[in-house]
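With one protein chain removed, the remaining protein chains of the complex are shown where they sit.
To keep things simple, chains are lettered A and B as they appear, and every chain counts its residues starting from 1.
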Amino acid sequence: MRWLGALAVLVLLALPAVLGSYATTILILVFFYGFLGQAWNIVGGYAGQLSVGHAAFVGIGGYTAAMLSLEWGITPWIGMFVGGALAAVLGAVIGYLGFRFGLRGFYFVLLTVAFAEICRIAVSNVDAVGGALGLYITFTGDPRQFQFQDGRVYYYIALALMLAATGVVALLERRRFGIYLAAIREDESAAEALGVDTFKYKMLAMVVSSFLTGLGGTFYAFYLFSLQPNAMFGIPLSVEIILRPIVGGAGTLLGPILGSFMLTPLGELSRLYFGQGGHHGLHLVAYGVLLIAVVLFLPQGAYPYLRRFFVGSRP
Amino acid sequence: MLLLQGALSGVLFGGVYSLMAVGLTLIFGVMRVVNFAHGDMMVWGMYLAFLLATGAGVDPYLAFVVCAAALFVLGFAVQRALVDRILAAPHEMQILLMLGVALVLENLALVAFGPEPTRVRSPLSEATIWLGPVFVDVARLVAFGVASALTLALYLFLFRTDLGRTMRAAADNTYGALVIGTDVRRVYAVAFGVGAACVGAAGALVAPILPFQPPTGLSLSVTSFNIVIIGGMGSLLGAFVGGLLVSVAESLGAVFLKPSLKELFSFSLLILILLVRPAGLFGRRAS
Partner (left out) sequence: MAKTRLSRRAFLRSTAAGAAVLGFPLPLRAQPKTFKIGAIHPVTGPLAEPGQACRLGAQMAADAINAAGGIKSKGGLKLELLLGDTQTKPENGRVEAERAVGQGAQMLLGSFDSGSTNSMVSVAQQKRVPLLVDIAAADPITANVAKSVKEGQQKVQYVYRNFPTGSSFGRNAVQYFTEIFKEASVSPKRVVLMHANDLFGTNQMRGFKAAWEAAKPSWEIVEIIPWPEPPSDLSTEVSRAKALKPDVLAPITRPASAQLLLPEIRKQRVELMGIVGPGSPGLYEAGQFAVLKEDLEYVMTSVPWPSFKNPRTLAVAEEYAKRTERETGRRRTFDTNSGYSYDAMFLIADILERAATLGDPDAIVEAMRKTRFAGGLMQYGGPILFNEIGDNPNAIATMIQILGQKPVAVWPKAAALQKFVFPRPKA
């Protein structure tokens, strides 16, 4: 397995040399959503606390880096981490309220949605951060401003983000932390009875997850060159973030990556084939059917099946 | 005066919100499944009312019966074909499934009806009553009345009919219901169907008030979730009162603040309720 992983990374490193710009762009999105999915996976998958408000962290991270860059000329390479830290603070606040007050399942879902929406509405109404018009980043192609004339640099950054997040998760998974999170997901009361400080570990998971997601916000903003409240904080982005890890297999190390490699290209292909005709919207119908099919035929996500297929009966 | 008018408009529009939320709370109460396709089902109810109004000249205030019946069939089918298979699956899979259904419904509407927003006109929906300096919008008054009647009717159904009692029993204790020989699958399908029928009726009744287009479903879903949590998941009375509360909060928000901030009130109210009384105002228990 390890050799297979190393080989895959090598292939990914070499790919831009032979790929066209469109395929490179698709892979950038695969990595980026794989990264966000992996970040979400820590709290949503391993700890089983379903957040549908992760867009808030992307938004906070992106807006922080963009404001620092536009107002004070601070490079986004620094702003990125400031944004991640602020996202982690918001994550801690949401986590504290949710976990301290024992909100589980759909109650936690709604709490996170509500926080993300509050952020969206607030940012839409504050002129100092652009209001509903948003912020526009000047294209300079200057690497110090997190901009690159050559699109392949974004590819490597996105790949690095995804691999780094996966490394973090792999590390956490092997430590006691990972075992505790799994215990919390399976049966929280039992975990508590065994003496696991569930509050502490859920909080940790939330903070790490929101910090990483916040880092992603900077990439998103400086890859797309504009920030709008609806795009950065909206429910559609939160939904995008959770789709891939769930499809791939929530709470598994490679699930988010696998899910991203499945969904992003399939979404593109359905748009390519159904998006040209006069029936606008047909490609999204196809995408919806695909999601339903995943639930019906791969009810634990794709990863466990893939693993069985490759590894066979070995443990 | 502005305050009085704002409060009055808020209460009446609350009827619209209550209508939206009743079906959602019913489905959740029985099956513990949160229907993320709720708003999109409602949009289909609206489009059906639109078709009946433009195609056959049927007033939406009559057409809502047809819309309810059509959505009952849709709900029944969705439950049997999809939801039934994943009742035991992890929460995230339920969410994914309903998101998929929502995406399909929204974009089928786009294919079928195009992207323009529309509204259904009814003579009733254009009328107003003036009481001195304040006015009452008849369409909202009707929505308010129907919401009250619907809540009452559902209440009677759940507490006074055999089917309703079975449904509540299955909701409280699935295993127990199985033991005494209830066809739980059928009960669930009927519950989902009745919930969807409420959504369809709500869609038709709201169609003269609220402009709609295919993407409208998302905001309807979110508002309905708010209301249901505030009122208490699974509680009919909660959905009714929650609808009024959210509407009045937003209306007063628009009086005192920049109106573009008014939705902050409903979300803040939601968070407050979640923290102080997570079961909701009229809910029985959390999770």
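Heads up, the rule we're going with is that contacts are C-beta pairs under 8 Å (C-beta built on N, C-alpha and C of every residue); 3 or more make two chains touch, one makes a residue touch a chain.
Given the structure is predicted, the values throughout are model-derived calculations rather than measurements.
Remark: the absent chain touches shown chains A, B in the intact complex.
Note on the undisplayed chain: of the listed residues A:Y180, A:Y223 or A:Y303, the one touching it is A:Y223.
The chain not shown here is touched by just one of B:Q94, B:T151, B:Q213 or B:S235, and that residue is B:Q213.
One of B:D40, B:D59 or B:E250 touches the chain omitted from the figure, and that residue is B:E250. Against the chain not displayed here, chain B makes contact via residues 1-2, 5-6, 9-10, 13, 16, 107, 110, 114-119, 121, 126, 128, 135, 137, 210-216, 219, 223, 247, 250-251, 254-255, 258-260, 262-263. Counting the whole complex, the residues of chain A in touch with the unshown chain are 18-26, 29, 121, 124-125, 131-134, 136-142, 147-151, 220, 223-226, 228, 230-231, 236, 268-269, 271-281, 283-284.
By definition in this document, only the chains that are shown with their structure count from here on.
Here the spacing of chain A and chain B, counted between their Cα centres, is 31 Å.
Listed in rising order, the residues of chain A touching chain B in the complex are 44, 50, 52, 97, 101-107, 109-111, 113-115, 117-118, 121-122, 124-125, 235-236, 239, 242-243, 246-247, 250, 279-282, 284-285, 287-292, 294-296, 299. Chain B contributes residues 34, 82, 85-86, 89-93, 95-97, 99-104, 106-108, 110-111, 115, 214, 218, 222, 225-226, 229, 233, 258, 260-261, 263-264, 267-268, 270-271, 274-275, 278, 286-287 to its touches with chain A in the complex.
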